[in-house]
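See below for the structure under consideration.
What you see is the complex with one protein chain gone and the rest in place.
Chain lettering (A and B) follows the sequence in which the chains are written, and residue indices restart at 1 in each chain.
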Amino acid sequence: MIWVNAIIQGIMVGGLYALFACGLSLLFGVMKVINLAHGDLAVVAAYLALGVIAITHVPAVWSFVLVVPIFAAIGYALQRTLLQAALNRGVLTTLLVTFGLSVVIENGLQQFFTANSHSLNIGSLVSDSFSIGSQITIAFLDLTILVLAVVVLLGLQYILSVSKNGRRIRAVADDREAAQLSGIDYRHVFGIAAAIAFGTVALAGLAFGMYTQFDPTIGTDQLLLYAFEAVVIGGLGSLWGTLVGGILLGVAQQIGAQYHAADQILAGQLLFLIILVLRPQGITRRRETA
Amino acid sequence: MTGRHLEAAGAELPAIGGQPAGGVRVTRSRRSVIWVGVVAVALVAVLGYLPYIVFSSTTNLLVQFFLLLTMASMWNLLAGYAGLVSVGQQAFIGLGAYSVVILASHGTSPFTAIPVATAAGGAIGLPVWWLVSRLRSGYFAITMWVIASVCELIIIQVSSLGGGTGIALQGLNLSPTLLTAYTYWTALAVTVVVIAVIYVLLRSRLGLVLTAIRDDETGARSNGARVRSVQRLVFIVAAAGCSAAGALYAISQQFIVPSAAFSVSFSAEMIFITIIGGIGTIEGPFVGTIVFFVLQQTLSQDGAWYWIVLGIVAMAVAIWAPRGLWGLVTERLDIRLFPVGYWLWPAGQTARRRG
Partner (left out) sequence: MTAANSAAGASQGGPLLEVRDLSVHHGQLQALHGVNLSMPPGATHAMIGANGAGKSTLLRTIAGLHKPTSGAILLDGQDVSRLRPERRVLAGVALVPEGRRLFPSLTVQENLLVGTTSRRPGPWNLDRIYDLFSWMADRRGQRAAQLSGGEQQAVAIGRALAANPRLLLLDELSLGLAPVVVRRIYGLLPQLAEAGVTVLLVEQDVSQALAVASHVHCLLEGRITLDGAPAELTPGQIESAYFGIGANGKGLRSEQPILGTGPQAAGEAPGARA
């Protein structure tokens, strides 16, 4: 039953990975750039929550109500200023600028918060769990995060398919110039996409902070790579694919951990490399896009 | 085709406006370059003599300088010329370092292990290229990062290499003075060889393809197969070069820890140096390393601030001065220290096109 527990654990952490990944995937789909600072943004959100909690004394579980909108606004602003300036130069420049941003963020966090680990204290919710049968335990927090991830992804899917802005985002992602010719200001659409991406990554960062410890370097050490791996495994272009990718990554990691505690991250990365070689478009896509 | 593309192709200009094109002279360099060459040789000689006249603290500092210059030059070749932005060259640096460790533990002198580590890095570069060659720029960048992480995680598992806590480099049975001197000379030699290889590569016919890619990748891609094979060569050269740097790193540190040997801060250094100095020029990494070093010395008290300042400067340069500090210089003064193009001397005139 250890294996079943591992798989269930993997599915639940996979929801969290999918939440990390959807922002990265959205930005790449719309702007054709990988935001190398993506993982660090999640960590900033977690630290921001720490600050918000310290000031407002709001229970940690509700910190997202303040942090997510703030982050979405920051995303819009950052996109219209720094990132747009870089995009005007080209994809290469934007990649390098997001990398620079990542380094600045990480060291900035280290400067102000030291390298120590923190976590968002949600009290006993961390360890509360229930059991199915005699051998399967599921933590409430884990389940909540999975449900949250699925809800967010469904909501995002709905926004993209049905809403006016969602349609414009898809149009710009398909053909930026044709979108301009139809009257769309693509810079504003980029801003909205960034706002959505920052909002979801903030949510993911907060969930992560409740789930486990975080420190300034974990954004690049782990989170960015997990998000990217989930996108590649699942396939770019659909949120459903991102969920599948996240879950497969999580399961692979948990199975790896069963062999050897140190193999956890490695197992996920090996799955990523295998998919990259055998099915580069990802599990859920049918055609090659590279 | 833009003018610079013509420059890369070394073409004779076709008749424009009906004027004849005969009597035009094409040369590789201006005469002034000979002076630069003389200065360069003299500089290397002076640098070679340094261990006899300065303290070991200075030579150690210079070893760090040479390391950075080597790595940045390799990244510049990869990203600035072949269009391959990698955030994972630390994979090869770490592999080079651990190659030396492995060879040293079997009795080879670490210094003689360097060429072997370099070759090993180049060899590993081939299957890695096979993994990543078809990826678009962003995907390529992060996948290299993932590969570096994979290498690190695998090495950590090998307890005979020290696991996560690290291992000391064996075989350095020399007196401290001799050790620092040999390390210094080796670093100088590696750097000179690396720069020479880059220079020769860019002056060759392959260099024409690389400059074409640098100037206009879309246009160059119309000859896809050629671009691909040149990129593969450059990737392997960069892998070998970074492994050499890694080997050097192992010798200078004498104690290797996986998290440090495979650290992404190597990439950060390479990237920032090249961007600030000037991507796509041979001189750029020189300028960048100097700037980096100055910043490092003035801000070294506060580890975090130094990276923050560097990162902000690099982002600003990337957006507003995309050709870097050296690019600003060449725009004003039209100098080339390492000429790789062609000079066109129209008949009877001393005016010339940029080479």
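Here are a few things to note about the model shown:
Methods note: a contact is a pair of C-beta atoms (placed from the backbone, for glycine too) under 8 Å apart; a residue touches a chain by one contact, two chains touch by 3 or more.
These numbers were taken from a predicted model, which means no experiment stands behind them.
The hidden chain makes contact, of the residues A:I184, A:L270 or A:I283, with A:I184.
Across the entire complex, the residue among A:K32, A:H118, A:R167 or A:R279 in touch with the chain not shown is A:R167. What chain A contributes to its contact with the hidden chain is residues 164, 167-168, 170-171, 173-175, 177-186.
Convention: only the chains that are shown with their structure count from here on.
Chain A and chain B, compared by their mean Cα positions, are separated by 33 Å.
Against chain B, in their complex, chain A makes its touches with residues 28, 32-34, 36, 82, 85-86, 89, 91-93, 95-97, 99-101, 103-104, 106-108, 110-111, 220, 224-225, 228-229, 232, 260, 262-263, 265-266, 269-270, 272-273, 276-277, 280, 290. Every residue of chain B that touches chain A in the complex is listed here, in rising order: 79, 83, 85, 87, 131, 134-139, 141-143, 145-147, 149-150, 153-154, 156-157, 264, 268, 271-272, 275, 302-305, 307-308, 310-312, 314-315, 318-319, 322.
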